[in-house]
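To start, I am sharing the structure in question, which I have written as structure tokens.
Missing here is one protein chain; the remaining ones are kept as they sit in the complex.
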Amino acid sequence: MSVKLRVAVVTFPGSNCDHDCYRAFRLLDGVEPEFRWHREAELDGVDAVVLPGGFSYGDYLRAGSIARFSPIMESVVRFAREGGPVLGICNGFQILCEAGLLPGALLRNNGLRFRSHDVHIRVENPGTPFTSRYEPHQVLRVPIAHGEGNYHAAPEVLAELEGAGRIVFRYCTPDGTLSEAANPNGSAHHIAGIVNEAGNVLGMMPHPERAVEPVLGSSDGAPLFESLLDHLAAAAPHAGELTT
Amino acid sequence: MSLFHATVRVTPRPGLLDPEGKAIHHALESLGYDGVGEVRVGKAITLEVEAASRDEALARVDEMCRKLLANPVTEDYRIELSEEEGGTP
Amino acid sequence: MSLFHATVRVTPRPGLLDPEGKAIHHALESLGYDGVGEVRVGKAITLEVEAASRDEALARVDEMCRKLLANPVTEDYRIELSEEEGGTP
Partner (left out) sequence: MSPTKTDQDAATPEAAPRPRPGDPEITPEVVADHGLSPDEYERVLRILGRTPTFTELGIFSAMWSEHCGYKNSKPLLRLLPTEAPWVIQGPGENAGVIDVGDGHALAFKIESHNHPSAVEPYQGAATGVGGILRDIFTMGARPVAVLDSIRFGDLDSGRNRYLFAGVVSGIGDYGNCVGIPNIGGEVFFDRAYDGNPLVNAMALGIMKREELIKGEASGIGNTLMAVGARTGRDGIHGATFASEELSEDADESSRPQVQVGDPFTEKLLLEASLELIRSGHIVGIQDMGAAGLTSSASEMAGRAGSGVVLEMSKVPVREPGMTPYEILLSESQERMLVVALRGREDEVRRILEKWELEAEAVGEVTDDGHFRIEENGRVVANIPALPLTDGCPTYEREGVESDEIRGLREQNLSEVLEPRGDLSAAFLDLMGSPNLASRRWIYEQYDTTVRTSTVVRPGGDAGVIRLPHGKRGVAATTDCNGRYCWLDPREGAKAAVAEAARNLVCVGALPTAITNNLNFGNPLKPHIYFQMREAVLGMAEACSLFETPVTGGNVSLFNETDGKAIYPTPVIGMVGVLDDVERALGHGFRDEGDAIILLGENREEIGASEYLYRNHDLVAGAPPLVDLVAERRLQHGVLAMVQKGILLSAHDCAEGGLAAALAESALADPERPLGLRVELHDRIAPVALFFGETQGRIVVSCAPDDVDEVLGMARNHGVPARVLGAVRAAEQGFRLDAPLGSIRVDTAALSERYFNSIPAIMDTDGDLPDAAGASHE
């Protein structure tokens, strides 16, 4: 009997990419995604956590600012501090910043408008649990859909992110060049995604879960989920003890 | 000509729903703050204007509010003015 | 216990780009207003709190700001307080 990895997809009031994330895992073998309502207090032994995109609490006040007080966030913070992989996409990234699991903040897009279209992002660090299936500097085509994705952090934080290889994705042109025109929201250093110091918490604005099948226009996001499963399979000796 | 420092406070008209205020109220409550009355969220726009007199400055900012800064259909506004360097509020 | 009326002004930190302020500045210019200095846009959140004293009210609102209403990475805040019924600002 094969034991499946368990991934929690957290639903906050206003999350709207929870089903999309769930589905992205569903397409893979060896993993059992499960929804977790934000009011649950315990994560209860899952192997990884996803904070999906959407508009938790309507994005009122600041995107992610209210969701980070949801009961489940205490467990998520603990899980992350203990080294458990946490993936925050779009609104999930914003929540991670508000919760202090990632540095910096996501401001309103510099063009002041919501932007929804495909972008190209360059894999800056294939050495994370989320990117091992990518080549260095591989260019991916994935959709964005956000109004507050302009990454901002103090200069010393940016220097630290740069120096420690914690910038995982940057916006770029189709051929991998960095340019202001290819930066959809004004993010500092073209940042599209970063990890925490330990490397187990990834926040990114683009939506890899919307790019997992050719019929949707791109499957460049699929290796991200596969990378995570590789990582979990390798690092989850306890998986064998679970019953399904 | 003097420089005046204006703060324009734009608030949702009374009676209109303020979903953002509602969400903040809800969040404050669930953080354990009770006895918080109605919360409403508006904008505070600060700008500097040159004008010959306080009255002229006020008139200019008022016009800006009507034309651009506030949406007359859904928002009210209030102007606070102070003269740069030693002006009184 | 008295009821206090608080206005919290949340503004982007100095040095931080304020694209909305810039856009308004630009629009004012194209409407023919010149001599308008820097424009910055912040939030004005009004709420009512119950507290035994002015100091307590201030302390409570200050805590709300630190916890929820302002993001210390990007925003500053300022609290204005007035007591309901005849309170002075």
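Order as written gives the chain letters A, B and C; numbering starts at 1 within each chain.
In the analysis below, a contact is a pair of C-beta atoms (placed from the backbone, for glycine too) under 8 Å apart; a residue touches a chain by one contact, two chains touch by 3 or more.
On a predicted model such as this, the values are computed, not experimentally measured, just so you know.
Where chain A meets the omitted chain, the residues involved are 13-14, 16-17, 19-20, 23-24, 37, 53-55, 57-60, 112-117, 143, 145, 147, 174, 207, 209-210, 212-213, 215-217. Chain B meets the missing chain through residues 12-13, 15-19, 22-23, 26, 66-75.
By our rule, only the chains that are shown with their structure count from here on.
The interface with the greater number of C-beta contacts, when A-C is set against A-B, is A-C. Chain C has its Cα centroid 9 Å from the Cα centroid of chain B. Averaged C-alpha coordinates put the centre of chain A at 32 Å from the centre of chain C. For the pair chain A and chain B, the distance between C-alpha centroids works out to 37 Å.
Counting partner chains per residue, chain C shows two or more touched chains at residues 68-69. Residues of chain A in contact with two or more other chains: 61, 66, 69. Listed in rising order, the residues of chain B touching chain C in the complex are 3, 9-11, 21, 24-25, 27-28, 31, 33, 35-50, 60, 64, 67-69. Here chain A touches chain B in the complex through residues 57-58, 60-61, 66, 69, going by the rule given at the top.
Contacts from chain A toward chain C in the complex involve residues 61-62, 65-66, 69, 97-98, 103-105, 107-112, 152-154, 186.
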